[in-house]
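Dropping the structure in here first, questions after.
Left out: one protein chain. Kept in place: all the others.
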Amino acid sequence: MKLKQHASKRTFMKNAACAVVLGLFTMASSQVTAEVNTTGLAVTDDTVTVGILHSLTGTMAISETGAQEAEKLAIKQINEMGGILGRKIKIIQEDGASDWPTFAEKSRKLLVKDKVAAVFGCWTSASRKAALPVFEKENGLLYYPTFYEGLEQSKNVIYTGQEATQQIIDGLNWVAKEKKAKTFYLIGSDYIWPRTSMKIARKHIENVLGGKVVGEEYKPLGNTQFGSVINKIRLKKPDVIYAAVVGGSNVAWFKQLKAAGITSKKQTLLTISVTEDEVLGIGGENLEGFYSIMKYFQSQDNPNNKAFVKAFKEMWGEDSVIGDVTQAAYLGPWLWKAAVEKAGSFDIDKVVAASEKGDIELTTAPEGYVKLHPNHHLWSKARVGRWNKDGQATVVYTSELIEPDPFPKGYQ
Amino acid sequence: MGGYTYSELGAIFAMQGFAGISLFSVLLLMALGLAIIFGQMGVINMAHGEFMAVGAYTTYFISTITENYLPSLMPIYFFIAIAVSFLFAGLLGYLAEFSLIRHLYKRPLDTLLATWGLSLIMQQSFRSFFGAREVSPTLPDWLLGSYQPTEMIDIPINGMFVLGLTIIVTLVVFYLLFKSSWGLKVRATTQNRVMSGAVGINTQKVDRYTFALGCGIAGIAGAAFTTIASTGPTTGSLYIVDTFMVVVFGGAASLFGTIASAFSIAQAQSILEFFISGSMAKVYTLLALIIILMFKPEGLFASKVRR
Partner (left out) sequence: MNYFYEKVMGGKSGLTGFIILAVVILVAFPLFLDIFRLNLVGKYLTYAFPAVSLVLLWGYGGILSLGQGVFFGLGGYAMAMFLKLEASSPENTAIQSTPGIPDFMDWNQLTELPWFWVPFESFTFTLLAVIIVPAIFAYIIGAAMFKRRVGGVYFAIITQVIAVILTVLIVGQQGYIGGINGITDLRTLHGWDITTDNAKVIFYYICCLLLLSIVIVGRLILTSKFGSLLLAMRDKEDRVRFSGYDVSHFKIFIFCVASIFSAIGGALFTLQVGFMSPSFVGIVPSIEMVIFCAVGGRMSLIGAIYGALLINFGKTAFSETFPQLWLFLMGGLFIAVVMFFPNGLAGIWNTYGHYITDRLKQLKTVFVMKPSPQEAKQDLG
């Protein structure tokens, strides 16, 4: 009993001494917490807490693993550089369990209980739609990494992936020019993102390119039978198959295409739903010669990307692959850092205001240069990659920087 | 049908016909194991999909080993994989029957719940052993690509392979059930358990091997499907839905029912898919199924046992 008392007294002294020293130190290096945090967020003199909210279990765990790994890498790097406003970032991770209501529940927990200064998370549109009202209600800040359908712009979300037009239009222009494509067959999984993307693609093909859509097809999520569709495609003989099939269906789709003798030798195929992550499951030999439109490929040859790939593999293992969304997720913490430093505060309203100025840019992004548009989306380039047998893509086309436009006129 | 020659239409017709048959063989192979267990033992095995995943993961595992250590065996490893998948899934089924199912024969509804619990545990085990990512085995070259009888017709080789496998498995099952002495015992036990016991049939043993056989066939199905789709921890739950559909529509205790049901569902779906765009084809098939079930709730071929 006595001993314990003694010990606790000693730790108290030690803590006090530390606090004094730290206090002096933080005074010198950064602003007072009361100034940078006026709304009661989880910010102390030397730490700031953020949330990571992805699915660790369930069907989406496959896709979301990369994103959360990239976010952790970025946060680690930021901490090594001294953190944000002199404060180290602490992470609270929650599991969305591939279940949309859980995303809403956990978002609420992160915002209400943990008072996190920002959340990096969500993957599917459904999980974002479920969590969005919570973020708006509790005035949180979400960095959302996935390329998505657009038609949304919330004060409380920063979209680090590309909205639909940024991905689609340049890719279609490229294929029309390079492959002299006139007829297109559109196929996707049946939910909001493929449907919206196909709507934009169809308008662009018909109104701008003067081409023709000879078929449009949506298969239920998880469908593994494409025999009939492949026969239909054969009957229509399109110049280009334009695909947005997702998840496990993707593997069945490409395996069956190959089995039906439709390979890149005979057929041009352009997809907006295959990244390096998916190729791991599909197998490079089934995809060889087909094209993906993304904003980032792991094989991109620039110093930023080389450093990023190296750091990622050091942290998460030599075998890890990096897809488009993983890279977009990596941008989240850096964009947040830039906005907080610009605002000189962690307050959500001030960070959002700083983000909306339109001059936050990252020159160190693995994909190259990105800039945050006042509409909460990123200026980014579209790239077309041709898949090789080893599961990596060769970039064959890079666009100019494209302005994000979540509510495109003429495409609705 | 302007702009198409007769030979083109003929080619499409042939390939579409094969697409339907191919879907039929897939559905039948999935449902066969479940139908045996359900028909002969009255037990619904909710972990059926996971036993398929066991077969698929076994195939993946063997393909990885072959690729790394015995590359010369690559062309034939798939046959070994199928055999091992059958044995391994069957063994697991045997153990499941021994430790779980046999205590619950008097309570069929509880078996359903217990096997659901088993399926959750198996899913998480897959995730722990193989990771959450989808995997696919490297297929031997002869299984890839298509067979071209004419310039315009491409018949997928993996589809033919699954079809052939389904025919063989179905024939073996029929032989076992209706021609072998074991099959006689199974049918006797189904009809009258007490009497069968009285005439000296070890009914417990019969149950155990029936269950193991059903699971083993699920394992074969899983191995075969690695040629057309990928494998992940939750793959089993994708398959189970179609499987139930086939068994319910076919009628409980009838293998012929299962075959007829797999055939009609497959044809309806593949023809509808060809003419209707979008996922509505599946919805229409399912709606038709439900309406038929409303009028004929016992399924196409009702069991002759009075309830």
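Every chain is named by a letter (A and B) in the order it is written, and numbering of its residues begins at 1.
In the analysis below, a contact is a pair of C-beta atoms (placed from the backbone, for glycine too) under 8 Å apart; a residue touches a chain by one contact, two chains touch by 3 or more.
No experiment lies behind these values; they were computed from the predicted model shown.
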{"item": "Residue of A:G86, A:P133 or A:G215 touching the missing chain in the full complex", "value": "A:P133"}
{"item": "Residue of A:P101, A:G358 or A:P374 touching the missing chain in the full complex", "value": "A:P101"}
{"item": "Touch list for chain B against the chain that is not drawn", "value": "38, 42-44, 100, 103-104, 107-110, 112-114, 116-121, 123-124, 127-128, 237, 241, 244-245, 247-248, 252, 278-280, 282-283, 286-287, 289-290, 293-295, 297-298, 307"}
{"item": "Touch list for chain A against the chain that is not drawn", "value": "56-57, 94-95, 97, 99-102, 104-105, 108-109, 112-113, 125-126, 129-130, 132-133, 137, 149, 151, 190-192, 195-196, 199, 220-221, 407, 412"}
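Please note the rule applied: only the chains that are shown with their structure count from here on.
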{"item": "Averaged-CA centre spacing for the pair chain B and chain A, given as whole angstrom", "value": "38"}
{"item": "Chain B-facing residues of chain A, complex", "value": "57-59, 61-62, 65, 190, 215-220, 222-225, 227-232, 234-235, 248, 251-252, 255-256, 258-262, 280-283, 285"}
{"item": "Of all residues in chain B, those that touch chain A in their complex", "value": "4, 8, 12, 15-16, 18-20, 22-23, 26, 127, 132-136, 138, 144-146, 148, 154, 156-159, 225, 227-230, 232, 234-235, 238, 269-271, 273-274, 277-279, 282"}
